[in-house]
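Only one protein chain is missing; all other protein chains are in place.
All chains are identified by letter, namely A and B, in their written order; residue positions are counted from 1 within each chain.
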Amino acid sequence: MKLMTALMGASALAAVATTAFAAGHEGPRGRDGEVKIIYWQAPSILNPYLSSGTKDIESASMVIEPLARYDQDGNLVPWLVDEIPTTENGGVSEDLTSITWKITPGITWSDGSPFTSADVKFTYEYCSHPEGGCAQLTKFGGVSSIETPDDLTVVVNFEGSTPFPYGPFVGGESPILQAAQFADCLGARAPECTEANFNPIGTGPFVVTEFKPNDVITMAANENYRTDGKPAFASVTFKGGGDAAAAGRAVMETGEFDYAWNLQLAPDVIAKMQEGGKGTPVVGFGTLVERIMLNHTNPDPSLGPDERAVVRPHPFLQEPAVYKAMSMAIDRPLLVEVGYGQAGRVTCNWVPAPQLYASTSMNCDTQDLAGANALLDEAGFTDSDGDGVREANGVPMKILYQTSTNAVRQDFQALIKQWWAEIGIEAELRNVDASVFFGGDPGSPDTFQKFYADVEMYANNFSGTDPQSYLGNGLCDKAPSPDKQWQGENISRFCMEEFDALHAQLASTGDLNERGRIAQELNDMAVSNGMMIPLVDRGRLSAHSNSLGGVILNTWDSELWNVADWYRMK
Amino acid sequence: MLTYTIRRLILSVPTLLFISLVIFLLLKLAPGDPMASQPLTVPPEVREKMRIALGVGQPWYIAFPKWLYQFFVVEPLYLFDAMLGTDWAGGQQRVISWQTRSPVMDIVMQRIPQTLWVVGVAYVVAILIAIPIGIYSAYRQYSWFDNAGTFVTMVGFSVPPFFSGVLVIVIFSVWLGWFPSIYDTTHKVTDWASFKVQLQQMVMPVMVLALQITSQLSRFMRASMLDNLNQDYVRTARAKGLGEKTVVLVHVLRNSLIPVVTVIALGVPSIFGGAIITEQVFKVNGIGQLLITAIQANDLPMVQTLTFIFAILIVLFNLIADVLYGLLDPRIRYD
Partner (left out) sequence: MTETPITMDKVEPTAPPRSQWADVWDQFRHHRGAMWGAGVFLFIVFLVLFGPWIYWNDPQYVPTGRDFLNLRDTRPIYVALFDSGAKTNWLHPLGTDNLGRDFLGRLLIGGRISLAVGMAAMILSVVLGTFIGVLAGYFRMLDGPLMRLTDLFLALPLLPLLLVAVLLFRDKLSGMFGPEGGTFILIVTLVGVTSWMQTARIVRGDVLALKEREFILAARSIGTTPSKMIARHLLPNVMSPIMVSATLGIATAIITESALSFLGFGFPPDFPTWGKLLFDAVDRMQLYPERVIWPGILISLTVLSVNYVGDGLRDALDPRIRGR
């Protein structure tokens, strides 16, 4: 638990730094007028328990808040509580089965009523209701009960020893709802509470004045906010819709808006927009990795529906020489330059962060076409019929390479197809509309879970800072199959007994450093055994106008986590 | 003509029911899942629970009658309640969107103003420009005016709005800074100054949309005028000594309007349908944007309701067009 102490120390320092930072910009609440934020995906609802779309969680985070948040470095910061409970300060029980949060006294809801432990307990009941269809159920996984000894104390009891007890009520995905407002909205009645879902009463710096779903939210400063002089802005216009290019243009070129979220644009386009001189891009890195998944089953279309992408193995993709050569042929620094610029980093890892869990054992910075060719030659996969495509195990090395529709992904496809062609592997490209690809409809042949292709490219990450359940995506029994309606997170159908055993060990280990070691080993085991080819560690690139101060981009929590500290530079 | 209209109106009920069923089955059959917009960090078990809470998996023979009842009985009741302050609906379940968990009709009503402002105005502007252009182009066929008109309308129609929209934004918002690039849907027109602001934000989307509509309409107008200008009755009219103005604007125009009326009647429902791409480019967030986001999010109740309202308008305006044919050309008879 030494590391946890270090984390606490750092977060305390960060809190001091934030206050010092804001010192020069103090004044009465609402002194800076209006701030305009644009998200190119429009928020549909302001209740993160009914939708976990990033747009919904982040817009809601300006209104409703969790007990603790992650800061820009992934450290826990107390938000509505006095301190982060740890085993050292007695907040977490020695057997790791319960955690006790002490709510800061004096916090009120925006309607003036006091914020109590009953609200926290209610939030748990709201989400864990069996008929509610709560989107954040995983946050409360393993919780057996919640006790409220008094108005300011919340005890979360877990079913077993939980090495990482910071799931419930931590981060933008599990904020506290007001019990009084949502009392009649439990379970099946959740969707009937339109007024509450669109206008939740919160403890955050702003309150909703008007919510137009999928269009625009207007907010005003919360008069009952706990810190004097905050927020600096009296009102917020939160516009949604359009596309990333338009959002970037509105902030950096025309200056109509102050903050644009997640500008997934090519680096030269961002650079051109920046020449407009009205705004600045900011970058933060999290755990999102763009990767190519390798199919461990045979996706041959001639197989029947119960066998296609179910029977193992793939004709040649599990040959170590093949997947190693495919990875060596890729020029990752170039991919970063073409696709993401400053918002991307080369990575060879499945888990690129936090540092504790990020493996450093592999290196993939340089493209080595000659080496890749040699590797394939050595393994005996040569071009025996002279058509420019190698044969392996009796079949030509022709693969179908699919991904979702997205300008950067199509550029990557073209580049990688060319590199693979140079080592004698022919790729046919296919792009699928994102709403179908990620849709998971068992009736569609084009979903990423079905994986009716040899390789596919997409990005994935995990929420929070603990990778245990994310690493669980490599377990044998999580592979999608027809009898499970093609549900399951083990997309590549990777299956290794050693991996499963090691993951079980991770789940029962409490010591942080040991967890880090095991996680790194799991990461290396998956990547070096051909589960995937990691490509780029993708950061988040947002832009703010040059007159907007106090922005600290945070990829571990809501990007708008510190909106109370934003101010207008004069 | 009256009996024909009444017969058609009665007949349109089964037609619309059939159309709504076809749309429903089509949406049911289309691959897609309302959980697609949820991040990959949400595990399958949780997704399945969310689906059940929404009622996604219901078979069509349960879901379709339920939707019909909600749309034709519950929604009108709520409408009456809102207008008369009564409580006939009694808290019955309305058509609920899967994305927002709120009544679909409320969102539709929210979107109508900006759609009418932008798409509706574009249509009116386009009709006002297109008809004179079409008439004069045909009257002076192959004059420089006609050739210039042909060039502009053809290029205007060939350039898709995803390009022309961004082009006008770059010119008028980024370089010149005259107009906002993002439409403010919260803006309310209360006085002259706010009306001017409204005009400013409407100019670009209206311009882009009107160019497309004008191109189409003026081509049909011109072609139809050309057909009629050489007819015998025109010669007769001229021989009778009628003024050129009367001949062209009364006799020829009236007989040339049938295709134009058809095109306009087909276009009016699309005013309601909104303009998907133009609305996206300028962030107008009208009905078109609502429809496309609902389709992308597989929000079936929303898509079903919007397309069905659209279908009602199509059936209605095609009926109006048929009636207008009879007024324009009394020789046309339906019974």
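Just so it is clear, a residue touches a chain if its C-beta (ideal position, glycine included) is under 8 Å from a C-beta of that chain, and two chains touch if they have at least 3 such contacts.
These numbers were taken from a predicted model, which means no experiment stands behind them.
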Given that one chain is not shown, which residue among A:220, A:432, A:506 or A:532 touches it? A:432
Residue of A:385, A:422 or A:477 touching the missing chain in the full complex: A:422
Who touches the missing chain here, A:266, A:459, A:496 or A:552? A:266
Footprint of the hidden chain on chain A, which residues? 245, 265-266, 268-269, 272, 301, 331, 334, 338, 367, 369, 404-405, 407, 410-411, 413-415, 417-419, 422, 428-433, 436-437, 443-446
Go through chain B and note every residue touching the omitted chain. 11, 15, 18-19, 22-23, 26-27, 29-32, 142, 147, 150-151, 154-155, 157-160, 162-163, 166-167, 170, 215-216, 219-220, 223-224, 226-227, 230-231, 255, 258-259, 261-263, 265-266, 269, 291-292, 295, 303, 307-308, 310-311, 314-315, 318, 321, 325, 329, 331-334
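In the analysis below, only the chains that are shown with their structure count from here on.
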Could you state the distance in Å from the CA-based centre of chain A to that of chain B? 38
Residue ranges of chain B touching chain A (in the complex, touch as defined): 29, 31-33, 35-54, 93, 96-97, 99-103, 106-107, 110-111, 166, 169, 173-174, 177, 180-182, 185-186, 280-281, 283, 285, 289-290, 293, 295-298
In their shared complex, chain B is touched by residues of chain A numbered 38, 42, 44-45, 47, 50-54, 131-135, 137-138, 188, 190-192, 194, 197-198, 210, 212-216, 218, 237, 239-243, 245-246, 249-250, 253-254, 256-257, 276, 434-436, 438-441, 443-444, 446-447, 460-463, 469-470, 487-489
